[in-house]
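Shown here: the complex without one of its protein chains, the others still in place.
To keep things simple, chains are lettered A, B and C as they appear, and every chain counts its residues starting from 1.
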Amino acid sequence: MSAAIAPAGGSKYDLSFARWVYQNIDGGDRISLCMQCGMCSGSCPIGTAMDHGPRKLFMLIRAGMKEAVLTSDTIWNCTQCYNCVVRCPRQIPVTNILQGLATVAVREGYAPQQPTAKFSKAFWLSVKRFGRTDERLVTALYYFSYGLKEGVRRGLDNLPIAWRMVKAKRMHLGLPHRAKGAADLRAIIAKAEEIEARERAEG
Amino acid sequence: MQAKKAGVYLCGGCGIAEAVSLDALEAVAVKEFKVAHCRRHEFLCGEDGVRAIRGDVAAGTVNQVVVAACSPRVNADRFQAEGAQVFRANLREQVAWTQPPGAENTAILAADYLRIAIAEAQKSSPPTAHHEGPHSARILVVGAGISGLTAARAAARAGYHVLLVEQSGEIGGHARRWSKRMPQKPPYQAPQDNDIDRLIAMVEADPRIEVRRNCRVVKTAGGPGQFTVTLRQDADEPECLIGAIVLATGWRPYDPEKLGHLGYGASPDVVTSLALEDMLAARSLKRKSDGRPARTIAFVQCAGSRDPNHLPYCSSVCCGVSIKQALQIREADPDSSVYVIYEELRTPGVAEEFYRAAQRAGVIFIKGGVKRVGADLTVTMDDALLGEEIALAGLDLIVLATGMVPNAAGIAGAGEEPSPLPEADIDPLAPIAVAGCTGAVPAPRPPATQIIVAGTPLLNLQYRQGPHLPILADGFADSHFICFPYETRRSGIYTCGPLRRPMDMAEAAEDATGAALKAIQAIRNAAEGRGLHPRAGDLSYPKIGLNTCTKCRRCTVECPFGAIDETPDGFPIVNPTRCRRCGTCMGACPVRTISFDNYSVEMLTAMIKAVEIPEEDDKPRVLVLACQSDAYPAFDMAGIARSPMNAFVRTIAVRCLGSVNLLCISEALSCGYDGILLMGCKSGDDYQCHFVKGSAIAQERLSKVGETLKSMALESERVQSVEVSIADGGRLPKILDDYLAVIERIGPSPLKGFG
Amino acid sequence: MSEAKKFTYYPGCSSQASAVHLDQSLRAIAPRLGIELEEIEDWNCCGASVGFVEGGTLPQTAISGRNLAKARQQGTSDILTPCAACYLNTHGVNEKIKNDVRTRQRVNEALEAADLKYDGDLNVRHACEVLVNEVGLDKIKEEVTNPLTGLKVAGYVGCQTVRPFAATVSGGQYDSYDQPKFLDDFVAACGAEAVPYDPKTSCCGGSVSVYSPDKTLHLIKSILQAAADAGADVIATPCPLCQQNVEMYQDAINKKFGTSFDIPVVFYSQLMAVAFGMDADKDAALGHNMIEPVKLVELAKKAT
Partner (left out) sequence: MVGQAAQSQTILVVGGGIAGITAAVEAAETGYEVVLVEQGPSLGGRVAQLNRYFPKLCHPTCGLEIHYQRLRGHPKIKVFTLATVAAVAGARGRYRVTVATSPRYVNARCTACGDCARASTTRVPNAFNYGLDTVPAAYLPHPMAYPMRYVLAPEVIGTPEAEAIRAACKYGAIDLDEEPATFEIVVGAIIWATGWKPYAGEKLESYGYGRIANVITNVEMERLAAPGGPTQGRILRPSDGKEAKRVAFLQCAGSRDYNHLPYCSRICCLASLKHAAYLREQYADAWIDIYYIDIRAHDKLESFYRRIKADPQVRFVKSKPASITAGDRGDPVVHGEDTLTRELYDCAYDLVVLATGMEPSAALAPAELTVDEYGFIVADLHDSGGMFAAGVAAGPLDVSMSVQSATAAVLKAIQAVSAGEADAGQA
């Protein structure tokens, strides 16, 4: 049964969280097929930076351990290389599921400090505002999401790279490029957000 | 009997003529053995050569064809000639291909092989088939579960009459209890309707099948084609003549009372798979304790199985059964929660689809070992994949997936004394071989538990070897050979279904069909006096000269197939249709009074003595008695590889090392052989002898040779046994050279020249 | 292809900044290969690989829906995109709209807000797949007037150009996931030498490298190391993000690992432009590379 907020399990292997994930995460229904072979976790380029890896994350979902799942850094360290997706013997769309879990984690407030979440926020702002991404703008927004001082520090750290990009005429210096129909796009996004919210509320 | 007229046919092809002088060989045949008819051919297996042989036989010139050419393993069909016996001297693989051409020793070796073949012919007569006593083509099927019903129906459909006996009052066995069965048809995802009623109806309607309920076998005597089986049904004890027997006595669930550690008995809501099956069949999944519907259910796999303290083997079907039941529960109640706790999930073949179907249906599989099950139905386990101990609480029902125990013995009935089962023959946990280890890898041994309770013998065989069928290991009926899984040590009696190994209904049905074929085959061959596997079609059988028999009983004891009974006054009596023609009895007989028409101690002795033993010290002679099925082909393999072989070795093929009589050994020693090697198959737990015990018996007999050697003032090294498999062709030259080195060290036989 | 085949072109955001040289060189070689590119009118961002986190699944899907709907207004030509991430998102959303009724309905409900609709009757194709399946190596070879003789190239494909679609039916089954051959084939067709290069599809860290390079520099290092070990003069890639990550972090890597990498990273389309005898700057856009591909520049001079 769907719910606006994913249900937290009571005891181990309380299946309410697992069933919510199966039904509400894009591709989540295939998690049921996972046979815990480890192919996905073994394929992660930065698997060593993950606390659980996708394989164990799926077992935690089955075990109803919502908190452990949504606070896991596994979600955030996916580089989207899609190795696991093409190798999974049960054809589970691992990357998409991790993306879906990331959205839930952000929405439910489990991941305020995640770099990816901050970066995504900056990125999405640019998309919504201009219809296109301006790398310069996104990067700046991202850096300053850590506060003014940290933002300046990171900006300075990356100045040499930025300078070279400018020199190679690959960093745009004028106003951000924009799609003329950015307003249309915003309307579409707003409608899509509305649909998702409605669906969550309907359950 | 017709007079023997031997003809010797010398082939010069494939390098033989280049290696040895055919003139010299002809001289051996004609001058030494006075063979009247000797022909040469440069290509004997070609059309002309074969025509010449068959012409001579047809003309009555020859009725014993001695082919001095290639190995007996090749061209057997070409050299067949209607109405003649064929003997082979292997001058190709074992002379021309392994010896230097033109050498003196090569010539002597070839001459010796020809002598051996002619000597064999002189002592051999064409076998006459055994045709005595009554013959029945009726098949007895014991047990009317899925295996027995299928076997009966399969045999009947091929035209055979079947007597199907069932101990209980109903036919159908365990299969009748299943609400559904595992899928056999694509896409292999859903439990399938149980069609046992259809099979029962077909069996009951089949005019060729006679079903007897509440009926059991109390006694079985005789052999294929002529079993006399005594039944007991109510007060009756009818006696039937039976051609062959299919044993389909199936299995029983492992006693759950022994599974207290998994919570059985602690709560009425800890049940077995079978108990759950009854609930599913009744479409009422309610707790015994309080009648509440069971909605949260855990299956505990390997309940008793794969456990050295209980059933050491995997019961094979439990994973599939739990998956089937879990799917049924999920389908009936979409809000149910179903867990399967497993250690190794085993759904081989297309059953993997079934596993995935259960996962897709939301069944949760948890890998790990159960530590305890509380009376409150909390399962405490090591969750291997979460990496922590967890308590699975809130369960309504726990299902123990109990394993299968083979019914290799009957359940003791009124009036019958249970007799202890024979010891299992092999240790399935014998350590593997490791390089450099003289002993073995230390393997944890399970406590020796007798998992099979003693029961009445299923057939109560009136055999010298006892009333039970041999048990291989873990209580399963004898089925040792990978290539020949149906072969048992009791001819004409075939086991099928979970009696042989744990298997599901579909496999059991397939297995039963195969067993029915073997039964039909046994009947047809018995009718013609032909032997069964592995000497299929052999007409010869052992004949015992009772006037010289000392009633020592060695033949009856040693026969691996229990083919020889004893008369009340202690004389051995052969059941030719049970006999597999290995000759172990012949090897056992201390007074060499057991012989086949075409195989005897006298013949082997003559062959051994046919070899000329030179007196020179630098020309030792080693006799190799090689098992025809494995060691002898290994010599051929060495020949095909053109591996140089020691020229002092004389190889004689024997049916089985079990047929080698110690008298052959002592005769060989006394005529001056410097050494004797017995080459047979691997013995022990993974024995490879097709006659079960041939090489083991030979080794045991050899252990007694010591005294004889001592009395002849000979060293113990002069007689040794080696285990050689067919794949050891590459090792053979070294084995022989090493042995010749031993002979060189101990020197020539002191008996040389006295023979 | 006897006459030019028309594609609706989706260049993606990077075409206007970090991967301007991919866009420029591809537009230059396309006519030579019989490809006509018509840009999607007023296209928008695909959401790249991070948009979903903040945006959510359906908004992320719907923005690609807008691009598809706009493209459909221009006709039924296949959509072509040279960017791995754009391809991943647009192709993925397109297949979902085609095959999943619920997604189709929800996306169209969102598109309605801008008076757009899309039913899933277009195909979205990667530029490399089009080169393999439509153009063919023979045609590429045919256009080579300035073979890149002596240039040693490490063909680095990266992830999303081939995963997860390259071997699927909808993805044109143009190559495999671990050791794709197409890039080496392109290199060889241009007369250069494709050096043996194992980490063909190992990951550069993707967007994680953009915001948390500390976690991924070792990945880029091994990509560079293998190229250096194989004696490559240049790394070629089809992917904008790979090109950027592998190129721009070389200083940081040298600093962190004590290495001294200075390996140019170019797009396959830049190689082709040079091999086709086109202008080094205007067509091959070699001026946009942060690390100057010296040998390639020299080869380009040879043509003029």
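Simple rule for what comes next: a contact is a pair of C-beta atoms (placed from the backbone, for glycine too) under 8 Å apart; a residue touches a chain by one contact, two chains touch by 3 or more.
Bear in mind the structure is a predicted one, so any value in this text is a computation, not a measurement.
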- Note on the structure: The chain left out of view makes contact with A, B, C
- Task: Give the residue, chosen from B:Ala58, B:Ala103, B:Ala201 or B:Ala536, that touches the chain omitted from the document.
- Result: B:Ala536
- Query: Which one touches the absent chain: A:Cys37, A:Val166 or A:Ala183?
  - Reply: A:Cys37
- Could you tell me which of B:Ala205, B:Ile482 or B:Ala713 touches the chain that is not displayed? B:Ile482
- Identify the residue among B:Arg54, B:His468, B:Arg501 or B:Arg701 that touches the chain left out of the display. B:Arg501
- Query: Contacts of subunit A with the missing chain: which residues?
  - Reply: 35-43, 47-48, 52-53, 55-56, 83, 86-87, 89-91
- Message: What does the interface between subunit C and the hidden chain look like in terms of residue numbers?
- Response: 176-179, 198
- Note that subunit B touches the chain not displayed via residues 13-15, 43, 45-47, 70, 73-74, 76-77, 80, 134-137, 154-155, 157-161, 184-188, 195, 208, 243, 306, 312-316, 344-353, 384-385, 387, 428-437, 441-444, 473-474, 476, 480-486, 501-503, 507, 510-511, 513-518, 520-521, 523-525, 527, 533-534, 536-537, 629-630, 633, 637, 640-641, 681-682, 686, 688, 690, 725-731
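As a working rule, only the chains that are shown with their structure count from here on.
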- Query: Looking at which chains touch which, would you call it a line, ring, star, complete or other?
  - Reply: line
- Note on the structure: Expressed in whole Å, how far the mean CA point of subunit A lies from that of subunit C is 23
- Query: If you average the CA atoms of subunit B and of subunit C, how far apart do the two points sit, in angstrom?
  - Reply: 65
- Message: Please output the residue numbers of subunit C that touch at least 2 other chains, ranges allowed.
- Response: none
- Task: Specify, in ascending order, the residues of subunit A that touch 2 or more different other chains.
- Result: none
- subunit A-facing residues of subunit C, complex: 13-14, 16-21, 42-45, 47-59, 61-63, 65-66, 106-107, 109-114, 116, 159-160, 163-164, 167, 177, 202-203, 205-212, 215-216, 219, 248-249, 251-252, 287-290
- As the complex stands, subunit A meets subunit C at residues 26, 45-46, 49, 77-83, 85-87, 99-100, 102-103, 106-107, 115-121, 123-124, 126-127, 131-136, 139, 142, 160-161, 164-165, 167-172, 177, 179-182, 184-185, 187-193, 195-196
- Note on the structure: Within the complex, subunit B is touched by subunit A residues 11-15, 18-19, 22, 32-36, 56, 59-60, 62-63, 90
